[in-house]
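The complex is shown incomplete by one protein chain, all other protein chains being positioned as in the whole.
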Amino acid sequence: MNSLILSTSSRYLLVLLQLFSVFLLLRGHNEPGGGFAGGLVAAAAYALYFIANGVEEAQRVFRFEPLTVVVAGLGVALASTLPSILGGMEFMQSVWVNTGIPVIGKVGTPLLFDVGVYLLVLGITLKIVFSLAGEDEP
Amino acid sequence: MTLLLALITGLFYAAGIYLILRRSLVKVIFGIMFLGHAANMLIFSTGRLTKGAPAFVPAGAQALVEPFADPLPQALILTAIVIGFGLQAFAIVLFRRSFEELGTDDVDAMRTTDCIEGGDA
Partner (left out) sequence: MKLLLVLPILLPLVTALVMLPFREHPGVQRGLALGASLAQAAVAVALLARVYAGGILTLQAGGWAAPFGITLVADLLSAVMVAATALIGLTTSIYSLGSIDRERERFFFHPLMQLLLVGINGAFLTGDLFNLYVWFEVMLISSFVLLALGGTPRQLEGSVKYVTINLLSSAIFLSAVGILYGVAGTLNMADLSARLPMIEQRNLLSVVAVLLLVTFGVKAAIFPLFFWLPASYHTPPVAVSAIFAGLLTKVGVYAIMRVFTTVFTGAESEAIFRILLWVAPLTMIVGVLGAAAQYDLRKLLSFHIVSQIGYMLFAIAIQSPLAIAGGLFYIVHNIVAKTSLFYISGIIREKSGAFQLKKIGGLYSTEPLLAALFLVSALALAGIPPLSGFWAKLMVIRAGLESGHYFVTAAALTVSLLTLFSMIKIWNEAFWKDDPGVVSATEEVHGNGRTALLYLPVVMLCGVILFFGLSFEPVYELSARAAAQLLDVGSYRNAVLRGGGL
């Protein structure tokens, strides 16, 4: 698609939507939001960018291979189970650490898991979007 | 409200089944999507419709404040949506590839794997 308005605005929207997706990710534990919603918003941001500027441009801006992001996401999600295994608790039991830093507050394994989900959703959605855009085999 | 939701769910099932019986693969994939949404709506309505708060214990309180919505159907639906999203995305890619390779999207024309004397792989 060749629209000057869309391609100019998509550059700013990309940043805004990414910020919004991180916001969704972080408020997810106690409020509506979370890793899945955040990941989808982030992926939608790149999808919009791709519609406005083409696949190559979107891939260049995204920088990573989508599958690497998927691997990272799965890895982070699996890593969030490690404290429970090493601590001899029930599998996947949450562990919380109070960092004492204002704004951030308590950090725990559910957040880590959510970050994993965020990356996983982002990676898989972009993989599908880029594949359907036609440069890659399924 | 429940009646409306029930009617819509039924409509979704009907549309899904009608479409999945069509010969074109494009319609089949739409039918599958409708069936997935119908199942989600069904879970949503069988979980009782309550105009309640999210099932979070408010700060300072010890227990949930009535009325609250049952969070489990929502969790089930969310999971089902995620799974359905992945499966349907794969199905779309597969159907497109098979349209390119086989040159047809008519399911009636796809019968080589059913015949007794199929070609050798």
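Order of writing sets the labels: A and B. Residues in every chain begin at 1.
In this text, a residue touches a chain if its C-beta (ideal position, glycine included) is under 8 Å from a C-beta of that chain, and two chains touch if they have at least 3 such contacts.
Source: prediction; values computed, not measured.
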| item | value |
| --- | --- |
| Interface with the undisplayed chain - residues on chain B | 16, 20, 25, 28, 32, 35-36, 38-40, 42-43, 45-48, 72-73, 76, 79-80, 83-84, 86-88, 90-91, 94-95, 97-98, 101-102, 107, 110, 112-114, 116-121 |
| Residues from chain A at the interface with the omitted partner, ascending | 67-68, 70-71, 74-75, 78, 85, 89-94, 137-138 |
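Methods note: only the chains that are shown with their structure count from here on.
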| item | value |
| --- | --- |
| Where chain A and chain B are represented by their mean Cα positions, the distance between them in whole Å | 24 |
| Residues of chain B that touch chain A when the two form their complex | 54, 56, 78, 82, 86, 89-90, 92-94, 96-97 |
| In the complex with chain B, residue positions of chain A that touch it | 30, 32, 36, 124, 128, 131-132, 138 |
